[in-house]
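Here the complex is missing one protein chain, while the rest keep their positions.
A, B, C, D and E are the chain letters, set down in written order, and residue numbers restart from 1 in every chain.
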Amino acid sequence: MSRPIMLMAAIVAIALASSPSSSPFAGASDPNNLQDFCVAIDGSKANVFVNGKTCKDPTKVTADDFFFAARLHMPRNTSNPMGAKVTPVRVEELPGLNTLGVAVGRIDFAPRGISPPHTHPLGTEVIVVVEGTLYAGFVDSRNKLFAKTLHPGDVFVFPKGLVHFQLNVGGGRASVFAGFGSQNPGGITTANSVFAADPPILPELLSKAFQLDKKVINHLQSQLWFEPTK
Amino acid sequence: MSRPIMLMAAIVAIALASSPSSSPFAGASDPNNLQDFCVAIDGSKANVFVNGKTCKDPTKVTADDFFFAARLHMPRNTSNPMGAKVTPVRVEELPGLNTLGVAVGRIDFAPRGISPPHTHPLGTEVIVVVEGTLYAGFVDSRNKLFAKTLHPGDVFVFPKGLVHFQLNVGGGRASVFAGFGSQNPGGITTANSVFAADPPILPELLSKAFQLDKKVINHLQSQLWFEPTK
Amino acid sequence: MSRPIMLMAAIVAIALASSPSSSPFAGASDPNNLQDFCVAIDGSKANVFVNGKTCKDPTKVTADDFFFAARLHMPRNTSNPMGAKVTPVRVEELPGLNTLGVAVGRIDFAPRGISPPHTHPLGTEVIVVVEGTLYAGFVDSRNKLFAKTLHPGDVFVFPKGLVHFQLNVGGGRASVFAGFGSQNPGGITTANSVFAADPPILPELLSKAFQLDKKVINHLQSQLWFEPTK
Amino acid sequence: MSRPIMLMAAIVAIALASSPSSSPFAGASDPNNLQDFCVAIDGSKANVFVNGKTCKDPTKVTADDFFFAARLHMPRNTSNPMGAKVTPVRVEELPGLNTLGVAVGRIDFAPRGISPPHTHPLGTEVIVVVEGTLYAGFVDSRNKLFAKTLHPGDVFVFPKGLVHFQLNVGGGRASVFAGFGSQNPGGITTANSVFAADPPILPELLSKAFQLDKKVINHLQSQLWFEPTK
Amino acid sequence: MSRPIMLMAAIVAIALASSPSSSPFAGASDPNNLQDFCVAIDGSKANVFVNGKTCKDPTKVTADDFFFAARLHMPRNTSNPMGAKVTPVRVEELPGLNTLGVAVGRIDFAPRGISPPHTHPLGTEVIVVVEGTLYAGFVDSRNKLFAKTLHPGDVFVFPKGLVHFQLNVGGGRASVFAGFGSQNPGGITTANSVFAADPPILPELLSKAFQLDKKVINHLQSQLWFEPTK
Partner (left out) sequence: MSRPIMLMAAIVAIALASSPSSSPFAGASDPNNLQDFCVAIDGSKANVFVNGKTCKDPTKVTADDFFFAARLHMPRNTSNPMGAKVTPVRVEELPGLNTLGVAVGRIDFAPRGISPPHTHPLGTEVIVVVEGTLYAGFVDSRNKLFAKTLHPGDVFVFPKGLVHFQLNVGGGRASVFAGFGSQNPGGITTANSVFAADPPILPELLSKAFQLDKKVINHLQSQLWFEPTK
């Protein structure tokens, strides 16, 4: 696989993660809001960093701060190695969500497209299948798999912090609407976190952890999974 | 308006509220989960009540506990006085959501159908417009209105605890997907809570609060807004 | 009723609500404090907004930051349309309460004076009757009314987020002391939030929601419930 | 001082503390409620213990569950060694407070009566002086004292977990109303916890900690501070 | 590598995870305790399951409930494929930790022994190196690696939910003491969760996610990583 194409894979996989000061998610557990709302200031303009986001002067808040023309009704381009595209609407995209403990999103799948194994460390995800047929599941801390084949209108839960995935097993495209129990659920894609860390994790450790030959580990690490300039 | 029709109005309006031990919602603030998951026991079978729900023996949990064939892709029947229908998917309907701080739902609107003014005391709501054109808004504690006309794909936030509403202002039907920051966001419909309480609130008090003649208050209270046998 | 008098009604009703960045309340759920105390900076001097309030340099904190000569032992003037007056002591008035999850207050009632139906979205209220006889109650999310006639020394609970009210049914004046489970419980007065929003909610929607003729809605909205320059 | 009188001292001092499964307090931090309310079951009837309290069947809840004829308007008998009496209204006394994060109370003081140094580990206390003149204060973790002389109507804050006290410095009796940021703020009276533990803490340790001769320690420990049969 | 040896690998890797109703972890975020303590009932004796654990009758609690002779000062046997052994002390092992938000543990490493990449979804881990030299690190949601070589006495933090690991790079054995911000931090070992799920995740999905040939995936899945009878 060529490098440019691999770049896309990472973009799909980590689409729910943003910068460290604003990325992961807090499911059943975002701290409570202490006022009507606390609209986030654009990250690039903030000069004070806090847990969550600093806020706009409340006297200057308008309805537009709670609005985002996300075009979530439209299918996305899934021409990438994973055959899938995540479109998140978190505090990063919709500043009015700050302090309010919820986010939404849309995921599109090409035929056989996947959402690779990943976790949302700070929030549970609930999906509603809009179109197509998906094989979806999660693995609990006993390594037990909970998986189902889902059809349009079905709802499925991926508990906070557990590894989960989806695969489009229908003949056509598929899409889901997702709700998250955090303003910023975070996103850790297993393959990227382990094999595309920058700088790389020591191959000796990964070889032992995955019981794979160092050559296979080197191969995995040589692929450019992560898009550094994003 | 006839009573049977009014019954429907209440059902639309309070569809997000369930029994007191399981109804309202906890937006940015559900307590954290302390294990992988804690699937709720059916309320009618529980003989111990706690904050939230008691749980199924974890060794008996299956993928079906996280699944609900909600048929959320299908439009609902909106032939009722409000011209709208809420289809919630909370811990009440999907027991796997227990302790996980998130819920979803779908709302359908006939032309000029409304979601009447109401609050979700325990969780923020985020809507994604799927079809149609909606006028949606909320009022903050200074009585300032934040409202927008929304089109398909648009996203809008109703902060936890604030009075909000929707009106289908397009020519055809409309529908939205909703995400909530609680396993049980609760639902207090303003008109019902005030004028359809059972037993009724003293008319003298309502007359003074709303600056309406007692006759108008009596008329409002004589309408059967609430379906008592639900 | 004349406009000037109506202005007073709103002031009574929303006395527990302050600016959006500091108003509502957080009952059983204010985030924990992470130090001995974190005395709030005066809102007008803050140039950074956060969830709650930024704090004074701890080396400059004195006993006066935890003290407020609120004169809560003195009856208030209740010469206004509601015949009642709320005197809140929240983080807005007593900056030492910041991060500490509690507030107090006093409410005075003229004979037949009322506390109109309202909610505290962020904190439960507990009242202790000091003087007089009050009819007090709240409505749960099933629309069930829980009401009692209270006498001096009696205590009653208004759970977080539920619509509640009080009416002085004794022959003389009445007063209560109130405790709140939040530094800023917030306050949403039902009548104001619905009929005095600025700009107004579309009459069509309110007419349908309350099953009232548009003329009645127009009448309700034409009254100036809210004091815009406060 | 005779033993029977000393029994009273302890009762005053620990009046805010109840049994270990229900006593201390949770100020800015009680977990959120996940339903309208969750009225506590009487402790003596519970056969399942949880964090907080198990709840009554919600269909059997009535207005009386949120009501307590505490007679908080009446002065209490302060004829005891401390010259003070605490009358708490927590979840223990008012089961409707369960899951709602707030409590109230009243304290009466004879002339020169005291509330001895103590902490509320789980909730901040705010007092409102009703009658008399009190010297009140708390000590922060740097050992800095924050104290004021308070008069009727004054409000003062004792932050969660910090040692605080009151002394009636006026010529007559004094009383305060108190609000707490927890359904069960707990109560640890310094003198009792250290010198009246049952069984006693080793005298060697206390002698070293307080730099007091063992004889003084023995004397302190021989006084029966605590009422064991309560 | 033979199967019996691989069984050990899994035991090392998931030693911090217990049953779903009691396993993962709740870092900065366990709900607050609402009483002095709430000692957990032995899981095998519980017949009511809640978020966390139901508790022992508080009148029957003794000092032994807060005590565990864990022998944490003694090195463990590290003769297993990972060359490492985790000895956790969580609510599962020490019931007095229930509702109190903290746990501890010890990890022993043979030369070149590893703690394979894993996450603690519910709690941050802080390690103190007791003996030896360790290469330790974590990967954030941008895939950035934060790693250090640690010596005796050094302290390092693994933030909640992020993939982290350790490798004994010294010539002799190594050991650490660990503190966790939860009564039950949980544990998801990346390799096990992905390649040893039971039943297995579809090879097609893993092949695509890891960009590995299906043969390699089959090889990984055929190894018995997980000890099913534990």
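Just so it is clear, contacts are C-beta pairs under 8 Å (C-beta built on N, C-alpha and C of every residue); 3 or more make two chains touch, one makes a residue touch a chain.
If you're wondering where the values come from, they're calculated on a predicted model, not measured in any experiment.
Looking at D:Lys45, D:Lys60 or D:Arg142, the residue that reaches the missing chain in the full complex is D:Arg142. The chain not shown here is touched by just one of D:Pro88, D:Pro116 or D:Gly132, and that residue is D:Pro116.
Touching residues on subunit D toward the chain that is not drawn are 1, 6, 9-10, 14, 17-20, 23-24, 29, 81-83, 112, 114, 116-117, 119, 121-122, 135, 137, 139-145, 147, 160-163, 165, 167, 186-188, 190-202, 204-206, 208-212, 216, 220, 223, 225-226. On the side of subunit E, the interface with the absent chain consists of residues 27-33, 36-37, 61-64, 66-74, 89, 94, 96-97, 99-104, 106, 123-126, 128-131, 137-138, 140-141, 146-148, 150, 152-157, 159-160, 162, 177-183, using the contact rule stated above. In the full complex, subunit A contacts the hidden chain through residues 19-24, 26, 29-31, 48-52, 122, 182-184, 186.
In this text, only the chains that are shown with their structure count from here on.
Comparing each option in A-E, A-B or A-C with B-E by residue number, the pair that reproduces over half of the contacts is A-C.
For the pair subunit C and subunit E, the distance between C-alpha centroids works out to 48 Å. Averaging C-alpha coordinates per chain places the centre of subunit B 24 Å away from that of subunit C.
Centroids of subunit D and subunit E (each the mean of its C-alpha atoms) stand 40 Å apart. Looking at subunit B, residues 19-20, 23-24, 29-33, 36-37, 48, 50, 52, 61, 99, 122, 137, 140-141, 147, 160, 162, 182-183, 186 sit in touch with two or more other chains.
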